[in-house]
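One protein chain is absent from this view; the other protein chains keep their places.
Per-chain residue numbering starts at 1, and chain names A, B and C are given in the order in which the chains are listed.
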Amino acid sequence: MIKEGNTVHLKGKKNSFFIKVEKDKIFSTHKGNIDLNQLIGKKFGDIIQTHTGEKFFVLKPTLFEIIMYGIKRQTQIIYPKDSAFITLKLGITDGMKVLESGVGSAALTIVMANAVKPTGKIYAFEREEKYIKQAYENLKLANLDKFVEIKHQSLEEKLPEDFFDTGFIDVREPWLYIENIKNSLKNGAAIGFLVPTTNQVSMTLTALKEHNFLDLEVVELLERHYKPVPDRLRPEDRMVAHTGYLIFAKKGF
Amino acid sequence: MIKEGNTVHLKGKKNSFFIKVEKDKIFSTHKGNIDLNQLIGKKFGDIIQTHTGEKFFVLKPTLFEIIMYGIKRQTQIIYPKDSAFITLKLGITDGMKVLESGVGSAALTIVMANAVKPTGKIYAFEREEKYIKQAYENLKLANLDKFVEIKHQSLEEKLPEDFFDTGFIDVREPWLYIENIKNSLKNGAAIGFLVPTTNQVSMTLTALKEHNFLDLEVVELLERHYKPVPDRLRPEDRMVAHTGYLIFAKKGF
Amino acid sequence: MIKEGNTVHLKGKKNSFFIKVEKDKIFSTHKGNIDLNQLIGKKFGDIIQTHTGEKFFVLKPTLFEIIMYGIKRQTQIIYPKDSAFITLKLGITDGMKVLESGVGSAALTIVMANAVKPTGKIYAFEREEKYIKQAYENLKLANLDKFVEIKHQSLEEKLPEDFFDTGFIDVREPWLYIENIKNSLKNGAAIGFLVPTTNQVSMTLTALKEHNFLDLEVVELLERHYKPVPDRLRPEDRMVAHTGYLIFAKKGF
Partner (left out) sequence: MIKEGNTVHLKGKKNSFFIKVEKDKIFSTHKGNIDLNQLIGKKFGDIIQTHTGEKFFVLKPTLFEIIMYGIKRQTQIIYPKDSAFITLKLGITDGMKVLESGVGSAALTIVMANAVKPTGKIYAFEREEKYIKQAYENLKLANLDKFVEIKHQSLEEKLPEDFFDTGFIDVREPWLYIENIKNSLKNGAAIGFLVPTTNQVSMTLTALKEHNFLDLEVVELLERHYKPVPDRLRPEDRMVAHTGYLIFAKKGF
């Protein structure tokens, strides 16, 4: 049963919308208006209509869809191929306290928050105040805002000590904050970074080595799509060639 | 505090072991024996010694490490790059009922079970009885066995109807069972497949189209590692070139 | 010294043109007209001007540039990453008689013709008459037309027997013509194919095996570009993900 506060995927013939169900609210499409009250009490799989009679299926969106099609992007996001791998590689699971900085559009935050719930929390530090409001909106769309605390704080400011089970850093110059990050992690904790350039990889590795981090790894993931045509199966003509380099390490003892 | 039944990562100077803590048991290494009783009550981050005085750090293993270094492999496993992506793409989260077949070494099962806990369940169907015992052992190592039910059953046998929220199929000829799989899924549910050859991709796509599945996608993920040397950064000389093609679709209405 | 008939690369501040030098002809650019007579007698590296005073360097174009920027494309072309590899893999060198079909825009023909000159020849069979005229124009731009003979002929028609040292086939259904192709090759001769889909790869391999071809290989080449910025080195955001699968084999005895 769909309740107020749920996020639904309205799938029409040509368009998909991802919206949060709110009482006494109208959602406008170019195919007519939808009174959101009619969604309450419906089941996923049901059909609703706009005031002009256009039909939409009411589907339960996956986190993947919320990230790719639902959230508003105010920055370059971390894509599912990377966020899924990061979350598994860092061993993020329920009950963990996770450091994140910056938060950007919260695309990674959503995946990590889903992994730490119900008893863990993402502590996200974002130095650009302008991103924080939309990040919360995006987390609400995924119903995961209560597992995330976003602070308007730069990594230059002191983090809580010996506090985080793991963390992920997506800032321009992570090497400047390695001491602070290290102190905030528990012994043996895994930490990850995403940087787009090879120069940043080198700088980050250097800082990690200087601070005795262990098990350094650098990896990139490439996602190649095929045209789903059984008798003419072939890769798509073009692909995303680069999102970022992932760096992983563990706090030494 | 480490308790009986926990899985720990013993990290020595050169070797890592992933073991389940049991009372009154001795674990033998070529650097001496470890009385597992001494692990009980220790904290993650502590140090223990073998009877010859060799030191090991006691770390909490991540699921990633359990999959890559802990479980016994009796089949080709589904690697983290794929299992993480599959789980996010299918939207697997707490409370879901997930179809899986076959179970193999349970490497994917572990990742999906971690995602559905505490209230969901993986229903794994495995037609080779010989794999099931070890699959359970592997799940126990990850402390996730209670979220998985493995049945010794082929996909030829009727699955429960309109029952699963999503599913993942890793069998040789998935196209033979599409009708059965479709009936077992709820409307709009996402389903995924892994097959190693292009011929299998074509066969599976054909069957999915014939059964009115929607949103067909075929994707492969490539994982490229770099030598983590800051001033001589370069990709590793060799890489895994292929694990499998991933196919995704949604049950139509 | 530049002579009539040479192809030159006119490199301006923003635009590059690849043109064939002809007497008493005017070449129009949006920066003014160029009297081609002024090119005759110039050296590569010199500067010329349009009637409005816009300057262009006169450079000798490489085959690579002629293929990528000079020729008119009437079909999907075979790109340099592939044509260079094909030519080396097939061992194409001066004096060889090379089978090609189809000829398309002659992008591969240009590379192979350059390799067989001065005493070899490309025998190109093209069943679509409409492509042949432009293919010759493109070959003339590269000054290689005298090493190529294009016949308006389908691979269904009998090829000369025991005649070709090697060959390359880029048609939709190469498996239909394997017998004819085989008979036209000398013993032990290498043959190559480009096909865009995996289904075509399978069909071609089957036909090659049935006709006792040896040393079957299937390969694809991926070309990844980086932004040439020393302190922010990173791959381009997007890349060509697929041009075609290359198949190589040798005529058995």
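Following the convention adopted for this analysis, contacts are C-beta pairs under 8 Å (C-beta built on N, C-alpha and C of every residue); 3 or more make two chains touch, one makes a residue touch a chain.
Given the structure is predicted, the values throughout are model-derived calculations rather than measurements.
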Full-complex contact with the absent chain, from A:Thr29, A:Asn180 or A:Asn199: A:Asn199
Omitted-chain contact residue, chosen from C:Ile34, C:Leu63 or C:Ile77: C:Leu63
From C:Thr29, C:Gln49, C:Gln74 or C:Thr93, residue that would touch the chain that is not displayed: C:Thr93
Residue numbers in chain A that touch the chain omitted from display: 198-199, 201-202
Missing-chain contacts mapped onto chain B: 196-199, 224-225, 231-242
Contact set of chain C toward the excluded chain (per top definition): 44-45, 57, 59-65, 80-81, 83-85, 87-91, 93-94, 111, 114-115, 117-118, 186-188, 190, 198, 201-203, 205-206, 209, 216-231, 233, 245, 247, 253
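Throughout what follows, only the chains that are shown with their structure count from here on.
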Geometric centre distance via CA averages, chain C-chain A, whole Å: 46
Chain B-chain C separation of Cα centroids, rounded to whole Å: 48
Distance from the mean Cα position of chain B to that of chain A, given in whole angstrom: 22
Interface hub residues of chain B, defined as touching at least two other chains: 198, 201-202
